[in-house]
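Please see the structure below; I have some questions.
Removed: one protein chain of the complex. Kept in place: all other protein chains.
Our next item is subunit A:
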Amino acid sequence: MISQFFVLSQRGDNIVFRDYRGEVVKGSAEIFFRKVKFWKEDGQEEAPPVFNVDGVNYFHVKVVGLLFVATTRVNVSPSLVLELLQRVARVIKDYLGVLSEDSLRKNFVLVYELLDEVIDFGYVQTTSTEVLKSYVFNEPIVVDAARLQPLGPAAIFMQGTKRMPGTAVTKSVVANEPGGRKREEIFVDIIEKISVTFSSSGYILTSEIDGTIQMKSFLTGNPEIRLALNEDLSIGRGGSVYDYRSSSGAGVVILDDCNFHESVRLDSFDMDRTLALVPPDGEFPVMNYRMTQEFKPPFRISCLIEEAGHLKAEVILKVHAEFPSNITANTIVVQMPLPKYTARASFELEPGAIGQRTDFKEVNKKLEWGLKKIVGGSEHSLRAKLTFSQESHANITKEAGPVSMTFTIPMYNASRLQVKYLQIAKKSSSYNPYRWVRYVTQANSYVARI
């Protein structure tokens, strides 16, 4: 049971504010914002998603820079409230197409209407866009998506490959398109976040894939859909002990565990690895999965630090792309903390490098190397000359690192989990909606120790 719900902008302005039970003081939004902003004097630590001030519990989630907040005095389930906040954000996004401060301000009447149906007197009624459609009547005012940073993991499809219909992800589920008729299409996105830690000798210490099969349907009449996954997919590893040597033969995908959306029926899952569902309107995860089975990491990182004379050292960073050459990774950033007493750093890129940038962040003594794209099979390197402000007593490698990396690789998934086919049950033979099955891999925590 929650008492208030509000959305604050990055600057702390109230964009939406709804009090459901009148149990919490009026100034709660300001109290909250001050607390979040100044959680620790040094500004080093961020506020946890849940905290208590004077008997009031504040919950918040950050979505596209906005703070979605709920308050209550009751000892509720934190998972429930945080899940709810996330879901409210998604419902609003389903309606508005784009979630941003601007779109919220333009549509606040609609947003209040939604909020009144989602929560009544603090109790959740429904968060299903499908159900809400019959209660909510305001039409969304669509904001221009092109100049806005879109929300959510699906947004990553907008850059790079042209085949992706970028506008669809920012399309409102309810609004009619200018043309009048809606385009019949369905998007299935397999999004994987990978975490790998390499030891200083390049050996994989830990690795994990956290994946989601995300769906967004624009099909009319809610037809049933069948999603077939790899036939040799198996779930649950005997124990949960990591074991990188005993990966069973190629092609077999073993998930540690997975969970499913409410709408998914698993009647024939055990037999032929098929998920059946009637997709509700709006964006939702069909399935979340987790895998610790051995996989080939997309990048190898090597790092060398050497002393190069008095108060000087040299860093050589190398990144090797281990994926096929028809695939291209984009928005790659490599970061590395340097010794605290580093005064200057000068960089030397490989000859003929395009779309690369380097930076030495003075404040936190960090080296940053950005690459627009990396083609599969290629190798890139960076040489950095460091100048120290004082003599170092200890080993420099102990004072620097680890190297971390972020990237996005469209049309690639590390787990080899696949959607073999996407079947739409529908009456007529002429009915043939667009089906988009898209893969993408992102780095969650990709770290090499030195």
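Heads up, the rule we're going with is that contacts are C-beta pairs under 8 Å (C-beta built on N, C-alpha and C of every residue); 3 or more make two chains touch, one makes a residue touch a chain; residues count from 1.
Heads up, the rule we're going with is that contacts and distances are computed from a predicted model.
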item: Identity of the absent chain, which is to be given by its UniProt protein name, from "Cytoplasmic tRNA 2-thiolation protein 1", "Beta-adaptin-like protein", "Guanine nucleotide-binding protein subunit gamma" or "Ubiquitin carboxyl-terminal hydrolase"; value: "Beta-adaptin-like protein"
item: Absent-chain contact - pick from A:Ile31, A:Val124, A:Ala228 or A:Ala353; value: A:Val124
item: Which of A:Tyr95, A:Phe218 or A:Tyr289 contacts the chain that the document leaves out; value: A:Tyr289
item: Hidden-chain contact residue, picked from the options A:Val36, A:Leu66 or A:Leu84; value: A:Leu84
item: Of A:Asn75, A:Ser201 or A:Ser430, the residue in touch with the unshown chain; value: A:Asn75
item: In subunit A, positions touching the absent partner; value: 1, 6, 11, 13-19, 21-22, 26, 29-30, 44-46, 48-50, 52, 55, 57, 60-62, 73-80, 82-86, 105, 108-109, 112-113, 116, 120-121, 123-128, 135, 137-138, 195, 197, 205-206, 208, 210, 212, 235-236, 238-242, 256-262, 285, 287-290, 337, 364, 393-394, 398-399, 402, 404, 444-445, 447, 449
